[in-house]
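For this depiction, one protein chain was excluded, whereas all remaining protein chains were kept in their positions.
The block that comes next holds subunit A.
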Amino acid sequence: MAAHRLPVPVVGGALGVLLGAATVASLSLGASGLLPWEPLWREISPTERAILFDIRLPRLLLGALVGAGLAVSGALMQGLFRNPLADPGLVGVGAGAGLGAVIAIVLGGALPAALRAATGIYLVPIFAFAGGWAATLILYRVASARGQTSIATMLLAGIVLGALAGAVTGLLIFAADDAQLRDLTFWGLGSLAGANWPKLAAAAPILILGLLSTPLLARGLDAMALGEPVARHMGVPVERVKRGAILAVAAMTGASVAVSGGIGFLGIVVPHILRLAIGPGHRLLLPLSALFGAALLVAADTAARLLVAPAELPIGILMALIGAPVFLWILLARRAHLEI
């Protein structure tokens, strides 16, 4: 296996170039055909200024942060659960955030006027974030006893909580009217079209903090790959690593889902492709996942808004449509045993 691995500087360099290219494309390409360097040699209209600085730029930054956050969350979950199928959904964030969003969309009109006035147009993202957090806290309490967190209990409880949230969501969908149903469908498909500076200002600190905290978890996760008892003997504070990873995932996924809806797939595909390329060590896996996730989401988002311009595709569809065959092809080509 090791012989097939690629040198880390090559992988890192390639991902850097990919992110750079995606960034340039994201700033340059759009329905309006405006190029980012046009302000350098001509006066641009206020509308064109808005397209560059209030539409494309916050969207690029939000896409990069959300992509990095989702990919790193996936890598953390697979490391923590020592399971290649694990994704942020397992800690209940996905189900909780989804339920929060559905509550806001369907019952939004019935909420107290003061709450609606305070949240304004950000009612759905705020509820999604709160729902994700609430679900994570409940799961964590269920799985923890006497200072120990049982990963297996958390996994099972996560599935059960997901089913419960799904049932309540279904109940609300039954009560929803036609317009709300359409909003729910589109929310579930994910989109970065609503990106703007206020959303970025709210989500960026959480995502950046989450991303910066992950290097502290890398050594612990590597040791835990050998089993919790071994990690304890190696002097790793296992409980603190678990708590840190769960918090980081809840924060990053919650913020991502809140601002962009349901974008799946990144959390599974990105870490697996990278493990095939550079091996399972978290010290490199986590930062490179951030780089790859950011590049992939920014590139996919650029495609999403070009393919059917001036309308745009929900990005979740595009991620799975392109990502799934590519991932299958890589699996077939490498016939590799997936390491964690």
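Operating definition for what follows: a contact is a pair of C-beta atoms (placed from the backbone, for glycine too) under 8 Å apart; a residue touches a chain by one contact, two chains touch by 3 or more; residues count from 1.
The criterion applied here is as follows: contacts and distances are computed from a predicted model.
Chemist: Which listed name, "Sugar transporter", "PP2C family protein-serine/threonine phosphatase", "Iron complex transport system substrate-binding protein" or "Molybdopterin-dependent oxidoreductase", is the one UniProt assigns to the chain that has been left out?
Modeler: Answer from the record: the omitted chain is "Iron complex transport system substrate-binding protein".
Chemist: Which is it among A:242, A:272 or A:305 that touches the chain not included here?
Modeler: A:305
Chemist: Kindly state which of the options A:28, A:196 or A:213 is in contact with the chain not pictured.
Modeler: A:196
Chemist: In the whole complex, not just what's shown, which of A:182, A:233 or A:283 touches the removed chain?
Modeler: If we include the chain that is not displayed, A:182 is the one touching it.
Chemist: Have a look at A:35, A:121, A:230 or A:326 and name the one touching the chain we're not showing.
Modeler: A:121
Chemist: If the hidden chain were put back, which residues of subunit A would touch it?
Modeler: 30-33, 46-47, 50-51, 54-56, 121, 177-179, 182-183, 186, 191, 193-194, 196, 199, 305, 308-312
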